[in-house]
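Here the complex is missing one protein chain, while the rest keep their positions.
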Amino acid sequence: MSILINKDTKLVIQGITGRDGGFHAEKMKAYGTKVVAGVTPGKEGQNINGVPVFNTVANAVKATGANTSVVFVPPGYAADAIAEASEAGIKLVIAITEGIPTIDVIRITPILERNGTKMIGPNCPGLISPGKSMVGILPTMIFKEGNVGLISRSGTLTYEMVNQLTTNGIGQSTCIGIGGDPVIGLHYIELLTLFQNDKDTEAIVLCGEIGGDAEEQAAAFIKEHVTKPVVAFIAGQSAPPGKRMGHAGALITSGSGTASEKIKAFEAAGVRVAKEPADIPLFIKEALKL
Amino acid sequence: MSILINKDTKLVIQGITGRDGGFHAEKMKAYGTKVVAGVTPGKEGQNINGVPVFNTVANAVKATGANTSVVFVPPGYAADAIAEASEAGIKLVIAITEGIPTIDVIRITPILERNGTKMIGPNCPGLISPGKSMVGILPTMIFKEGNVGLISRSGTLTYEMVNQLTTNGIGQSTCIGIGGDPVIGLHYIELLTLFQNDKDTEAIVLCGEIGGDAEEQAAAFIKEHVTKPVVAFIAGQSAPPGKRMGHAGALITSGSGTASEKIKAFEAAGVRVAKEPADIPLFIKEALKL
Amino acid sequence: MKIHEYQAKEIFAGYQIPVQHQVLCTTVDQVAAAFDEIGEAVVVKAQVLVGGRGKAGGIKFCQTKEKAIEAGKNILGMDIKGLTVEKVIVCKAVDIKDEFYVGLINDRNTKSVLLMVSAEGGVEIEEVAKTNPEKILKIPIDPLVGLQPHQARSVFFEVMQNGKHVQQAADILVKLYKVFVEQDCTLAEINPLVIDADDKVIALDAKVNFDDNALFRHPEYEAMADYDEDEKLEVEAKEKGLSYIKLDGNIGCMVNGAGLAMATMDMIKLYGGNPANFLDIGGSSNPKKVVHAMEYLMNDKKVEAVLINIFGGITRCDDVARGLLEAFSQMTVTIPIVIRLSGTNAEEGRELLKNNKQLITAQSMGEAARKVIESVKK
Partner (left out) sequence: MKIHEYQAKEIFAGYQIPVQHQVLCTTVDQVAAAFDEIGEAVVVKAQVLVGGRGKAGGIKFCQTKEKAIEAGKNILGMDIKGLTVEKVIVCKAVDIKDEFYVGLINDRNTKSVLLMVSAEGGVEIEEVAKTNPEKILKIPIDPLVGLQPHQARSVFFEVMQNGKHVQQAADILVKLYKVFVEQDCTLAEINPLVIDADDKVIALDAKVNFDDNALFRHPEYEAMADYDEDEKLEVEAKEKGLSYIKLDGNIGCMVNGAGLAMATMDMIKLYGGNPANFLDIGGSSNPKKVVHAMEYLMNDKKVEAVLINIFGGITRCDDVARGLLEAFSQMTVTIPIVIRLSGTNAEEGRELLKNNKQLITAQSMGEAARKVIESVKK
């Protein structure tokens, strides 16, 4: 098993005729993801390397039965594209687009909620259930099928983590980059719940960073509800306050959102926190007695 | 029995310190309506002839258990006042205010829906369950307890109808003025359903007017779902098209919304349509074999 | 409240909805100058607050200056459905590739702003609604979310042959929705929305009605009002708290409440008479209002008799009686007046009026109607 995506995932790519959309469509197909449709307004009838293009997500869903969407639409139009997918009945939207105004994401959140649509991102690298399906821009060659779930706010840092796991022989059930923006869709708690309930996930890696208090909330949640071993890493211990470290969400404000607070919270919840990425596979091996 | 209001109705009057609010508060109390609270922002702590005044509907509900609200707030603030009542948990709001912009009513409609709040009006005279409770500005002396339900888009025309009934010895279960605006809360169909299910209502008088197609919809609904006898009257048979006859909703546009169309629809549904108000009690007597 | 096409287009332009450059003219000389300014084939369009001006000859395509002058002469001063054309606009003639209907209204049934779009543009939409209702797409807009760009695109993908104009049209529609809600409209319509020879999508016509109930939020609209004589009376009456609409008949009416007022008119008609007006004195009891109402009735020279029908609720019959007495003391009333008082303080009202010889009293609406018609026949 895995969470969110698997062999049954039928993907529509919003913005497929754009540079990024087209490039990553190929990568996803190459990995085996069922890419069934693309959407670009005004380009219905085109065919991008075997993927039919539609004017609207509704048309794509009707024609292909797509159940998942990935959004490569530029920032000024992305929130509307996400809402369109949701209104068309798509239940999982992965928003790759970086730079969407926060208020736009806030505005579409209730639309997604009432349609029962889950969102990953925006400003995220996507997710992968190794051996089954990849939706996003992840470098597939570093992943390996297995039993560790991974949740991360970061992109390349995720790859670093996964690489450590894979090179140490530890495979992954599903790896999710949740995105670096302040307001995002699925967060630690929802994903921890899914992993806790996924019978093929035996341990969880949580890769956090400075800003906000999502890690503190995750720690409290783990203490109460997660019985599987969790190990964590927090990026940004050396970041100065008041500066946005690349991610719009990675901002320490007035002494809140610091790495040390987060590490303290995790340790209080019985979560081992790695000092460096290389510790992660060691901690996992110990936890799973491998 | 009766519908919507009865002896258990605990009323809060929004705009109680205004001229109209204060005047009608007395009238309602005099009829026996349980007026438990008033709301006027900034006047909490005042007492209007024994009715405590609160700053917010929430405070009024908390302190008094009010379950119904009547709104006398001026047009520019009325929609917000209705929404406030709804958000405070009030399940039935009677909006008396005339002249609320239509878009304001449209905007609060989804708020009422999600809170499960029913609205009568706006721009309506309110409703009465004779002998039990009156909420609004109705002249109570013309009503008489009994078994005929009445639904009307008009104010004084309702009084004319009720007067005809009462002077002919026919009492009423509940009489409702639904309001003359284009967009209103409860309409014929919802109220017909309530009357159909009310065991003490034996016949229904429906008093319509020109504009829109609500009467046509009501006729279709009656044919399918209403087993109790219904008699109708339509005002505005002599009104010229394109002119707004006092009520914002009473406007015939391009040959649609005319009285003759409505009368035809009712007759096709087996509803007797009175030529003049004086016919109504006769029709009712015949229907109920009195 | 209705406004002219040229005014609606000015509002559109403020929202970046593409409209044509227009020259407003009230004289034939101005029309000629406008032709020179534009320098090629033009359209001269009557500005009247009534539909069907095209059929009435109020819109002329003019290839030459002479034709434009001729059109100006014909249209300025023209009578369209009882309204005199006092203004025209002159615009460049457009090469139309395709045309569409786009409209937004406040909808009773869905309790939302209803979007209507049709490929049958440039014709009267009411006609399409009757003959080919399936050719009008109707989409209720969620009042909280508003019109989303993807909704706008989706509807144009359904009605447009060529997807390449969809984005432009959708942009216009999103802006039109903004106009509608921000400007408190009851109607905002573009008919036709056209695709021109350069593949530009333009609002070639514009129709906007404002919600009278929302005028308090838009004091600037008063300057845009252009009322005919009858409407001026109505607006003036409204300021006095009366709802007054002049009609063609000879029996003046004064009633409290709109529904009862309509029913009273109906009754007059039912008994073979012809109402001269709709007049609702409203819910309050101010005797002044009754005086004003009598003034309107007496100023209408067609009125040969008056029916006063009052059902006292909030309105007190004695107040109405007092108002009537005051009116009689201020003006000479020589025509018959039938009065029916019922409800709150009806007895007291009748008592106050009993010595007035001019008044014919009635107990019911039916009786009142019969009596007033009789009085006219005499």
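Letters are used for the chains, namely A, B and C, taken in the order the chains are written, and counting of residues starts over at 1 for each.
Note that a contact is a pair of C-beta atoms (placed from the backbone, for glycine too) under 8 Å apart; a residue touches a chain by one contact, two chains touch by 3 or more.
Just so we're clear, the structure is a prediction, and the values are computed from it rather than from any experiment.
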**Request:** Mind giving the shown chains that are in contact with the missing chain?
**Result:** A, B, C
**Item:** Residue in contact with the excluded chain [from A:G42, A:G89 or A:P139]
**Value:** A:P139
**Asked** From the list A:G18, A:G42 or A:P277, which touches the chain that is not on show?
**Response** A:P277
**Prompt:** Residue-wise, where is chain C in contact with the chain that is not depicted?
**Reply:** 144-145
**Complete:** For chain A, residues touching the missing partner are 75-76, 99-107, 109-110, 125, 137-139, 141-142, 152-160, 163, 180, 182-183, 207, 209-210, 212-214, 217, 233, 235-240, 243-250, 253-255, 259, 275-278
**Asked** Footprint of the hidden chain on chain B, which residues?
**Response** 41-44, 55-59, 77, 80-81, 83-84, 87, 111
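Basically, only the chains that are shown with their structure count from here on.
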**Complete:** chain B and chain C have mean C-alpha positions lying a whole-number Å distance apart equal to 27
**Complete:** Taking each chain's mean CA coordinate, chain A and chain B are separated, in whole Å, by 52
**Message:** As a quick test, compute the distance in whole Å between the mean CA positions of chain A and chain C.
**Reply:** 56
